[in-house]
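With one protein chain withheld, the remaining protein chains of the complex are depicted in position.
As written, the chain order gives the labels A, B and C, with residue 1 at the start of each chain.
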Amino acid sequence: MSPAAKPKVAAPAAKSAAKSAAKPKLAIFGAASCGGCDIAIVNIHEHILEVAAAFDIVLWPTILDGKYSDVEAMADGEITITLVSGSMRTDETVHLAKLLRRKSKFVVAFGSCASEGCIPGLANLSSSKEILDTAFSTSSTDNPDGIRPVWEYQAPEGVLHLPEFEPMLRTLDQVVDVDYTIPGCPPESKQIWAALQAVVAALNGTGPLPPKGSVLGAGESTVCDECARKRDVKKISRFVRIQQVAAFDPEICLLEQGLPCNGPATRSGCGALCPAVAAPCIGCYGAAEGVVDYGARLMSAYASVVEAQKPEEIDGILDGIVDPAGQFYRFSLASSLLRGSKAAWNDGEKQ
Amino acid sequence: MTERIGVYVCHCGSNIAGVVDVAEVARWAAENLRDRGVVIARDYKFMCSSAGQQLVTDDIKEYDLNRIVVAACSPHLHERTFRTATARGGLNPYLCELVSIREQDSWVHTNKAAATAKAKALLAGGVERVRRNEPMEPIKVDINPATLVVGGGIAGISATLEIADAGFKVYLVEKDPSIGGHMAQFDKTFPTLDCAACILTPRMVAAGTHPNVELLTWSEVEKVEGYVGNFTVTVRKKARYVNEDLCNGCGVCQEKCPWKVPDDVFEVGMGRRKAIYTPFDQAVPRIPVIDRPNCAYFKNGTCKACEKFCDANAIDFTQEDQILTLQVGNIIIATGYDLFDARRIPQYGYGRLPNVFTSLEFERLCSAAGPTNGNIVLRDGKTAPKTIGIVHCVGSRDKNYNAYCSAICCMQSLKFAHLVMERTGAEVTNFYIDIRTPGKGYEEFYERVLEEGGHFVRGKVADITDAARLPGEEGKLIVQVEDTLTGKQRRIPLDMVVLSAGLQPRQNAKDAAKLFGISCSFDGWAIEKHPKLDPVATMTEGVFVAGCVSGPKDIPASVAQGAAAAARVLGMIQQKQMNLEPIKATVHAEHCSGCRICNTMCPYNAISFIEAEGVSSVNAAMCQGCGTCVAACPAGAISGSGFSDEQVLAQIEGLLRLGADGEPLRRTAYPATHHEAIEEAVRA
Amino acid sequence: MERITIDPVTRLEGHGKIEIFLDPDGEVANAYFQIPELRGFERFCVGRPVEEMPTLTNRICGVCPEAHHMAAAKAADAVYHVDPPRPAKLLRELLYSAFYVTDHTTHFYALGGPDFIVGPDAPAAERNILGVIGKVGMEVGGQVIQARKNGHNVIEMIGGRKIHPATAVPGGMTKGITEEQRAEIEKIGRWSIEFAQFSLKIFDQIVLGNDAYKEMVLSDGYTHRTYYMGMLDEKNKVNFYDGRVGITSPDGTRVGTYAPAEYRDWIAEHVEPWTYLKFPYLKKIGWKGFVDGADSGVYCATPLSRLNNADGMATPLAQAAYERMYETLAPKPESGGKRIIHHRLATHWARLVELLYAAERMVELATDPEITSPNVRTVPTEKPTEGVGCVEAPRGTLTHHYWTDERGVLTSVNLIVGTTNNYAPIAMSVKKAAETVIHKGVVNQGLLNRVEMAFRLYDPCFGCATHSLPGEMPLQVAIRNSDGEVIEILSQNC
Partner (left out) sequence: MSAQAPVAPASTEGATPAASPAEGGLFEPVIIGFTCNWCSYRAADLAGTARTKYPPNIRLIRLMCSGRLDPTFILKAFSEGADAVLVSGCHPGECHYIEQNYKALRRFQLLQRTIQALGIEPERLQLVWASAAEGVRLAGEIARVTEEVRALGPLNWPAARLVDVDGVDLDAAWEATGGDAAGPPEKAGGANPDHAHGNHAAVVEAVK
């Protein structure tokens, strides 16, 4: 932790505390994220002004100004609600997540990264060493001495610190207690707006406060529920890859056409956007209500409808899924029961 | 509700206590599972004793328990016992869990420490599981008093009459034109030697004339839907081309029909019948059938002799197959067996050597009503054989064909030997592997045949040939056999050889099993619910089996099974309602996306898709509770009572609380609980 | 030695972090611009099927997923040696142009622009989109929001989703567009042209109309003479979606152009142990450290770079705006023959020129007779091997390079991402800005702003590099004595 992380400054804190004590305080914080979640929030467009009216936005580093030091100086629970997007990738992210947890009444895991690890969670298939080695030895990298970033570096003028790259990527709820989850990569803006309105209503006492652990801004069922494609009983005699078929039947369920679509296992709420444009659901809204392990559910479903009884025939069909780990845990590996590969875990333990 | 769990560890005398330190297990549970809701843990000598059960009942009241775990023997033995005890204590019986520390621990392990550690782990698993148990109520369904019996052999007839006599409706479906089955083809029955026809015919008639019996011969079951108490059965009634209401069975049509056809079914190819026929004289019903492929009218539009001579105007060439829909509450399957095809053993020469006969052919030879009017003669129809060999176990007890014993062939062969000696002067030699006579009067009958002078050669016949090598073999059938008593190879010249062919499942047995939703073995014999304790029930509620459909049986056994099946059915009819185990799958519509993955999961068609609502749903009464759809649902929208995800996942956590050495497997006991704890902490 | 840490409050989030070291006299000794995060896409994309890369690499950056979507799709085409049908390419470029309009709009009004529109010395709390609205009026705010809405609607029409599109696949697109959609897109395109011209007018009034700003733009503190990179069409005009990549030297000579597949002959990446991000440089010139000039391999890939490198714009109105910009800031060609603007703050102007081009290009594409053709896919027939895909991301040339096994499963991945190209220049600009304003250890509020502006003009997308939003780095300066004690804290909204 760099010393700059904890400057003791009372003034701004006092100010921010005094500032509109009436309004509930909102913090929006992005951990290891792509920024898409913030863009999705901005994409509620003119409503953003209503949000600004309803809340005193004390922290939204990506859009407005705000100070970590202010947060530090706040009383515990002073922030009414904090939206955290992004996953836990470095020791510093973890530290700030814990700080915000302390300072906030409600913490929301916002988007796929925070709630299930998202695509970057696939990093848990490899050890952190493999990841660094790969990044700093690509074919265009000029690195004869095999230099790697180090968390403490003695520069001629002084010491430079880098946050430490954790052995495994973690989701927010693996680091702090989470009150609500808003799924999606990114969450659909209309869903974000709906969720925010619900929260505002609850805070004004004009609506019920969702029970702890609720998933906001999403449906109770899975994507098929919102998918316009016609569905019949499933019998899969072969899996195809999207580039192998010039045009899929626009009317019929993609999975029935052999395209591994994650719709059946993926929480509804997006409006089935991808199947609507002849692209398979890739699962960004995560698991359905109450599901323990997304990948296990989808594996079970796929295997159940494979049309074969002889082991070799079954294998023949399953060969069509060239990347099981990616197919079933594309977004949810970090939040799955195993959370990563043996290699990643062992590496984590060595450190 | 906070769980208050009572744990009971059974010594089972020394059966468990001899290997597992039951006191230590109970102590451990009391101390270390307290946070899991265990308020009392006892060990006791015999939990299944009334005193043991009383412990449970009393503690429920005294300690205000709301969950029970009994660590004892296999749930298959005493689950009901302790559920009942739990119910007596005022709890829902399904809030009781059994943990098997006998069959799965003390009886199979020797290392006491390891067995004790395992017992603790198994117990922890049971405790975790019972925490997630839900109170359940058995599902009640009404029983339609009508019954379907499939197969008009002796077993089916017996079942039919039992139920009909008790005053309930029976539909008896038979694929042939007449009921009677194989027994009708026999001459005499062992060991009493009464004439098959004489004892069978009255029962056939009784069935045919019984007011409660609706006979559906020349008919086949095509579809079975529904569930116990409420089956809907589709039956195809094949066209007879004879109006059953008009026909009086006078038989003139058969007389006048100019077309003779070899009778491959009843006379097994040895006799001939007309193109319009009843299989045999005592057929029930006596209404003939027109053999369409062989009928001149159907072939070339002329003849109609039968129609001309029928005073009742019963002949109806325009008749078509009828599709009937029957509503029944129970089904008894008595579809019998096929005879092993002796052609499959080429070295025995059946079909090639004219004077090699099958047992069924020989039955017809002996039958006064048969093709030779009961004269035992060679294929030429006149020559009386002087020497006859009877080969046992043809196609049975032979890995190349059927590994099992066909049960009836020994006695049948002895019967043949007796009949030959009784009716001809011929000399009889039995070729056998073992003589099996388990049955009342069977061994005595064997003695009798021995006394009568029947020869017995112990050995498996290797070859039957007409190629004479030694003097005296010319023109004879030579049976090549190793006499295992003398250890000598023997060549025995004979005039006639009878192959005592074994019994095997109907060639369409597996399709039939699918049709009725029951399972059958590799061979194709129907599988009983329990081979000893529930031999006429199947795994499918409301579907019963009787006779040879579940394996080779002789007539007494088949009759007994017919009656037994009837008794089971009557029992259900009497209850008017029955309870189904509440282990069922349920679709939660709000979570169901209508992806239809589950639709093909159910072999009992209990899952249907409701187009209007775009969701799938499970019919609880049809659901057999296997849970396959529960595991298949990608949305987790199907729950399985009794074996819910929560119960199984919790049990896994419990089972893995301790390592093989009995030490905690993880630093902290229960991650899940731990999270619960933290949530509380944060709320507080 | 005293040290100043210019440190985004969100430093923990993995934003950039600037360390400035002062020598004993209080003059700037050195400045380090650190990127403190890494996600490892190059590792965990290995093992994935190549057709998933357009959607997987979307998640590198939620600000410019379209860029990764396109680069990945083009690389996947190359892996399968398949040439998508013309309508598919048109659709991709149409989506991409709409994205440019949105992205440049966002930056000019919400991120970079406020420095000028509201004023460099205005309190930071006002230097944001709300401040802009305050200055130029609500209806502009409305228009900005409208422009973003429009862009995202077009992206959703073609890409299926507003963020992280889904339709580009090896061999083309999963679906075409309807005539209704085309008409809607054309309408939006025409609206965008007006909006872009209007934005240029605002820039005229507010920046060029103000001598103080002009002076600042032209001041040496914001000037660097580096190489410039950008994608060129066959007429050497700026193109975003396809073409050869050109390199122009500080003296205005175009030293060469390369096909994307040859990128490794031109670019190499240098590694420093104090940051997670690599420093690309021109291989042929070599890495000489954080210095500019023709002998240093440091190059720049920004809107300004693209204009410097090109012979002009491919659409009439944009070409006119381009002419005007160069007449104003670089009337004379350099010795190498090309007119070059080395004043980094002019990047904002260049961005508006590109905004206009993107809008015009939208209309061109939306009115192409083939744009609604259903023929948008070519099914690959050849064995997948290796391929490079390249587009101009708003923040620099973006290169994806994949190797696969015979099943089309990735065995190796190399990514050179937009902002990364500008890592060294940003570091240099930050240092230079610091040097200009920090003397004798005196640090004040102005310093922060100047440094932030130097940094922000690059519109650095750390979504691509480390995944924070472009240019959004509220700064905090901790001044410590040599013992590392904090003696004073300055931060933007104190």
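Here is the rule we use: a contact is a pair of C-beta atoms (placed from the backbone, for glycine too) under 8 Å apart; a residue touches a chain by one contact, two chains touch by 3 or more.
Here the structure is a predicted model, which means the values were calculated and not measured.
Every visible chain touched by the undisplayed chain in the complete complex is listed here: A, B.
When the omitted chain is restored, the residue from A:Val94, A:Ile192, A:Cys224 or A:Cys253 that touches it is A:Val94. Summary of contacts with the chain left out: across B:Val69, B:Leu91 or B:Ala117, the touching residue is B:Ala117.
Touch with the hidden chain on the side of chain A covers residues 1, 91, 94-95, 97-98, 125, 164, 166-167, 170, 174-177, 292-293, 295-297, 299-300, 302-304, 306, 308-309, 311, 314-315, 318, 321, 323-325, 328, 336-343, 345, 348-349, 351. The chain not displayed touches chain B at residues 21, 23-24, 26-28, 30-32, 34-36, 39-45, 51, 55, 63, 74-76, 100, 102-105, 107-118, 120-122, 125, 514, 517, 519, 521-522, 527, 539, 583, 601, 603, 624-628, 630-632, 640, 642-643, 645, 648-649, 651-653, 655-671, 673-675, 677-678, 680-681, 684.
Heads up, the rule we're going with is that only the chains that are shown with their structure count from here on.
Of all the chains shown, the one with its CA centroid nearest the global CA centroid is A. Between chain A and chain C, the centres computed from C-alpha atoms are 25 Å apart.
Separating the CA-averaged centres of chain A and chain B is a span of 55 Å.
For chain B, the set of residues touching two or more other chains is empty. For chain C, the set of residues touching two or more other chains is empty. Remark: chain B residues 590-597, 599-601, 609, 614, 628, 631-637, 645, 649, 678-679, 682-683 touch chain A in the complex. Chain A contributes residues 177, 212-213, 220-225, 231-235, 255, 263-265, 268, 287-292, 297-298, 300-301, 304-305 to its touches with chain B in the complex. Interface residues of chain C, counted against chain A in their complex, comprise 1, 3, 5, 7-15, 19, 21, 29-30, 32, 34, 36-49, 51-52, 55-56, 58-63, 65, 76, 80, 110, 124-125, 128, 142, 145, 148-149, 152, 156, 159-164, 166-167, 169-171, 174-175, 263-264, 267-276, 278, 280, 283, 287, 374, 377-380, 401, 407-409, 412, 414, 416, 463, 467-469, 472, 474, 476, 478, 480, 484, 486, 489, 491-494.
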